[in-house]
Every structure is written in structure tokens, then in C-alpha cells.
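Quick one: the structure is below, questions incoming.
A single protein chain has been removed from this complex, and every other one stays in its place.
Take a look at chain A:
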Amino acid sequence: MTLSDPKQLSAGVWDVVIAGGGNAALCAAIEAAEAGAKVLILEGAPKAYRGGNSRHTRNFRCMHHGDLGPLVETYDEDEFWQDLLRVTKGKTDEGLARHAIRTSADCLPWMQAHGVRFQPSLAGTLSLDRTNAFFLGGGKALVNAYYLTAEDLGVTVAYEAQVKHVGIEGNRATHIDVEFGGALHRVQGRAFVLASGGFQSDIEWLARAWGPSARNFLIRGTPYNRGVVLKDMLDQGAETVGDPTQCHAVAIDGRAPKFDGGIVTRLDCVPFSIVVNKNAARFYDEGEDVWPKRYAIWGRLVAAQPDQVGYSIIDSRSIDLFMPSVYPPISADTIDELAQKLGLPAEALAETVATFNAACRPGDFHPQKLDGVATKGLVPPKTNWARSISEPPYYAYSLRPGVTFTYLGLKVDQTARATGPEGRYDNIWSAGEMMAGSILGQGYLAGFGMTIGTVFGRIAGQEAAKHVA
């Protein structure tokens, strides 16, 4: 049921109050409601934008032995764990991580039973058909399905309900202060689940943590993840994990919207291009590895350049080698004209291109694999797909860092319970991006955010319901 009358918020004591309205919050709400609890979801966004960053997701990484739903073959605990270890470079909590991995297998049928539909791997993502189950229609379809299930279970949802403060006495939360309909309301509850995401959309916070250059970052996800609840908990001495100065950023099209650009701002042309900064100088090996393994580091690379911008330049031979970008390329018949259009120093760009072209060697160019076609004597080198930029028309795309999420989060145990200055809280659980830093200390593994959200969202809901039973 959608709550419209603010009086209902403070009319009685709710069993379980959930801050947030994305995947983790919904999993918690459904579990708690199925256990018989009276549940309230406080979603900060309006209905059209409900679901936090889950709205932009597309798949769920899942352990399985043999075919499961849309997943083929086997993806066992150890392989999953090794994948996680590799991307996080060891910055993870093995106990929590293995718990998430093991539980993921049970989650997929649970998701299906609660309205989520899966589809075979999308075109161009065949490499993930063993590890990641894709949602039919994407993350917003999943969010819709969960809201409908929650509604059928009698969960109450308040949209545009901004949680301002969690009232805590000792180890016990007593209420949440929420802004709704232009006024502040006190919502009393017996158990609380905090699942309201990271702080990446609070640009000032991002700038304090990362440095002023963060003001030039684009935020790929929801503008509603401003970390208000996280900050409130930090101020009250809750224990945290994850590097507060770090965020996960990928290189995206520089023309993308400031917020909420999502998947379509993706740009896949870097390996077939040279990338220059605003001084028309190259700064990194564009052909180091295949793009799915490198797009994440390019966010940081571009972030380190002046004005946090890069330009990926290709010639006509490469325009058909990658998934189409949603933005048309900037095109020109000469490098000089391209420099004009991009606002780059023309002489410097001409020299960079000429130097690169001179360093290219003949070889067997192969776009689908590491072809070893490398430059010679060039710094930095291009170690694969190094083919000269010489066949007009020339094309360019601008690049900017696109932030996906922040790592700082609440520390939780295997029951998703958060910890305060005096030990574990009696009745506060946390799930989703808000505690993902416990498991993802660095890097990212496609579809693992949804795994964490589903596993710990469900646990938080079950535990909260048990607490009030």
C-alpha cells in the first residue's frame, strides 16, 4: 500500500521500519512481511525513481552446480571466491564473502518465486552466461516485481520520504525522523533495516573525500543516494568499513547526464583508439587488455587527468568494431579539424597522432582477441590493437569518470546486524550498498552488488522479523 496520509507514519509502532527502497530494502521487506511483521518502507525517491541504483542493474551473480534458471554449467564457491579475491586484491572479509557466495544459490529460486523473471544473456554479454543471471527487462523490472510482491504482502511504502535521523538510545534504535510531505515526522519501530545506499550523489562529500576534482565526475546512478542515513550513523559512532576516500568509477561518455545516465553512457571504443588528455597527450596503454577487464581502471585514469577529461580517437576502420555509443561520435576529415571540434591544441594532437602512427608495426590486427599488435619505442606503449589512425574520417568520443558507488559503509556481521560504539546494536540491521564495503573493499565484480543486496537484504528482513516476533 502506498502511504499518502502523513499521520499514518506516526500513528503507532511499526514492527520493521526500512530506510531505503532498492533491492536490499525490498528483499528485507518481503522476508519480514512473510514472517508476519508490519513493515514500512521509507523510500527517498518519488515513485518514478524508486529502487535506488537497483533500477540500473541488469544481473545477479550466482553460485550454482549444474544449470540453474538461465545459468549454464557450474560456477562453484571456490571459483566465485577466486574471482572476488582477484578484483578486490584481498580487500574483503572472507567469512562474509563466502556467506554471500554460498547463499546466492538459494536466492535465485527465491527471486523467481517473488516475481523476478530472468532472460538468457543479452547480446554481447555471452561471456557472462555461466556466472550472471540477467533480469528480464533489467533492474527496474526487478524493482517493480518486488514492489508488487511487497504490496500483495501488505507492506506500506512511503515515497519521497527522506530519512534524516535514526534515534538510538544505548544499543537500541527507537525511532526514525523522516521528512515527508514538507514536515518532519517521528516514526517509531521495533526493528530497523538501513538499506539506503552510499553517498556518491552528495558531490560535496565526494569532493571532500576524493578532492575537488570529484566535482567533474559524473554519477551513473540515482541522484537520491546522498548518504544522509550513513552520515547520521557515522555521527552516532557506528562502526564502518571500506575506504572513505574511494569510489568505484568507470570511464563513460563525457556527454552523459550528471546523474542517472546508467548503462547507455558506456563507451567501448578505447582499445581500438588512442586516448589523449586536454593537452592532446596520451597517458596510458589503451590496448593493455580486453575492454571488459579494463573499463573500470579507466575511470581513475581519466580522473587523474587535467579537468578530468579524456578523448578517445579512432579512424574510419574502427568505427564498426564496438557496441554503438548512444552519443554520435564527433567526426572530421582531418586531425586538424578534429582538434578544432574537440577544443584540443591542434599541433600537439597532430604530433601525438603522427608519433603514434610512426610507432605502429605491421601485424595481424584482430579486434576480438589480444592480438599482440603493439607499438615500438612509444611511451606509454599500446600493446594490442595498435593500428595507425590514418584513414579518414576520424572520430572522437570524450571520456569522463562515471561514479557507480562508494566503498564506505556500515560494518555488519553474518546476520547483517550493525555495530555501534557499545557493541552490536540490538535492533539495527543493514543491507545492500550501505554495507557492501564489508565485502567489496576495492574493485568490482559484475552483478555482485545485487548478490550482496539480495543475500543480506533477506537476512536482515528475517532477523528483524525474528526480533519482533
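In the analysis below, contacts are C-beta pairs under 8 Å (C-beta built on N, C-alpha and C of every residue); 3 or more make two chains touch, one makes a residue touch a chain; residues count from 1.
Criterion: contacts and distances are computed from a predicted model.
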item	value
Record-based protein name (UniProt) of the chain missing from this complex, from "2-hydroxyacyl-CoA dehydratase family protein", "Xylose transport system permease protein XylH", "Citrate/tricarballylate utilization protein" or "Ion-translocating oxidoreductase complex subunit C"	"Citrate/tricarballylate utilization protein"
Among A:A11, A:L184 or A:I263, the residue in touch with the chain that has been omitted	A:I263
Residue, one of A:W81, A:W110, A:Y327 or A:Y444, that touches the chain absent here	A:Y327
Absent-chain contact - pick from A:R102, A:R117 or A:R424	A:R117
Chain not shown: contacting residue from A:A35, A:V72 or A:A141	A:A141
Positions on chain A contacted by the hidden chain, ascending	48-49, 55-56, 58, 117, 119-120, 122-124, 135-141, 144, 147-148, 257, 260, 262-264, 266, 316-317, 319-321, 323-329, 331, 395
